[in-house]
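The complex appears here without one of its protein chains, the remainder shown in place.
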Amino acid sequence: MELGLDVEEQDGTTVLAVRGEVDVYTAPRLREKLVELVSQGKYKIVVNLEGVDFLDSTGLGVLVGGLKRLRSHDGDLTLVCTQPRILKVFEITGLTKVFAIHDTVEAAVAG
Amino acid sequence: MELGLDVEEQDGTTVLAVRGEVDVYTAPRLREKLVELVSQGKYKIVVNLEGVDFLDSTGLGVLVGGLKRLRSHDGDLTLVCTQPRILKVFEITGLTKVFAIHDTVEAAVAG
Amino acid sequence: MSIEPVIELEIPARAEYVGLVRLVVSSLASGRRALAEERIDDLKLAVSEACTNAIEAHHDVDADERVLVRCAEADDRLVVSIRDKGPGFDPDSLPEHPPVTDPDRLNFERGLGIPLIRTLVDEVSFDSSSAGTSVRLVMFCEPVSFDDEIDLTLDDLAEPDLG
Partner (left out) sequence: MSIEPVIELEIPARAEYVGLVRLVVSSLASGRRALAEERIDDLKLAVSEACTNAIEAHHDVDADERVLVRCAEADDRLVVSIRDKGPGFDPDSLPEHPPVTDPDRLNFERGLGIPLIRTLVDEVSFDSSSAGTSVRLVMFCEPVSFDDEIDLTLDDLAEPDLG
């Protein structure tokens, strides 16, 4: 199972595009990537979930951990997601109130 | 598992387009369709395998049976197939020598 | 309602095999016309969460242990059970998270699996002891389902119209 992780800079914001399935097997790679970006001083991160086919609670946990880490640097982690089945996981868990979720990368970068 | 079976007439030839997986579970439906066409007096049949993802020996058997049935009516059953993984099954079993296999429906209809 | 023969899938208790379990369950569920795509996704996620827990339960025990997934198909339901030989737990006394509006919420990366399972499937039951845990998930397949019942308003529950 492959997890695609592509990083791009846009107007001073780091956009991390995730592709594939985020689960207990692949989530550690997402966590490492977020830790790496923070250690490089990237404190404004947009995680683009549009290419994600599956996201479970382990993936949610990694995103919560990332947000916490960034907040501690006065940064932010926001999301791009329009897929109903992925949004649903945020809704059920109430995390739509924790994350800013945008429809497009442009909107997310504009903040 | 769905097997798609679409029938079309082209210049006096019946083109049967097969989609999906042809195996022990779905092959009976292919057989029934061929029997039905023959009983309707369709003796020139082109089976288009371009939409087939998987074909096993049960599928081969149904095609051999169809060819035999049509030959007994002085008809013919020819194939359209360019996918290497499907062609391979005909090659290994030597059935490339039994069936006329064409690259396009047009070529098959032209005979 | 007759319970149909069962599919059994046994995997090593390792994270890399959860995807395979999802594949099997969603393939079986896709064969059910009565089950909408959205509900297949729900079942897939619930099974994945339960499998993840089963695998994690073995981390402290024996990495060579195995997780057994059984899928039974009946006319009106799909039943998936996930069994591990981990240390067991009490599903009714799990810690609660701070409300999502509390900044302290960010200190909790875990504990979302079982709440998700409870929301996603029609029925869930846990059978857990120190010898292991079995989680049983039920998804009804009939068009007239649970959801419709829940959507009943008080008016619907009033006296039947005898006219």
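Should a chain be cited, it is by its letter among A, B and C, assigned in written order, with residues numbered from 1 in that chain.
The working rule: a contact is a pair of C-beta atoms (placed from the backbone, for glycine too) under 8 Å apart; a residue touches a chain by one contact, two chains touch by 3 or more.
Keep in mind it's a predicted model, so treat the numbers as computed, not measured.
Novice: Which of the displayed chains are touched by the chain that has been omitted?
Specialist: When the full complex is considered, the omitted chain touches B, C.
Novice: Among B:L5, B:L30, B:I45 or B:L60, which one is in touch with the chain left out?
Specialist: Looking across B:L5, B:L30, B:I45 or B:L60, the contact with the absent chain belongs to B:L60.
Novice: Using the touch rule from the top, list residues of subunit C that touch the missing partner.
Specialist: The missing chain touches subunit C at positions 4-12, 14, 16-17, 19-20, 23-24, 27-28, 31, 64, 66.
Novice: Write the list of subunit B residues that the hidden chain touches.
Specialist: Within subunit B, the residues that touch the unshown chain are 1, 21, 23-25, 54, 56-58, 60-62, 64-65, 67-68, 71, 84-85, 88-89, 92-95, 97-98.
In this section, only the chains that are shown with their structure count from here on.
Novice: Across all chain pairs, which one has the most C-beta contacts?
Specialist: A-C
Novice: State, to the nearest whole Å, the distance from the C-alpha centre of subunit B to the C-alpha centre of subunit C.
Specialist: 43
Novice: On a C-alpha centroid basis, what's the spacing between subunit A and subunit B, in Å?
Specialist: Here the centre of subunit B sits 48 Å away from the centre of subunit A.
Novice: Can you pull out the residues of subunit B that are in contact with at least two other chains?
Specialist: Expected reply: no residues.
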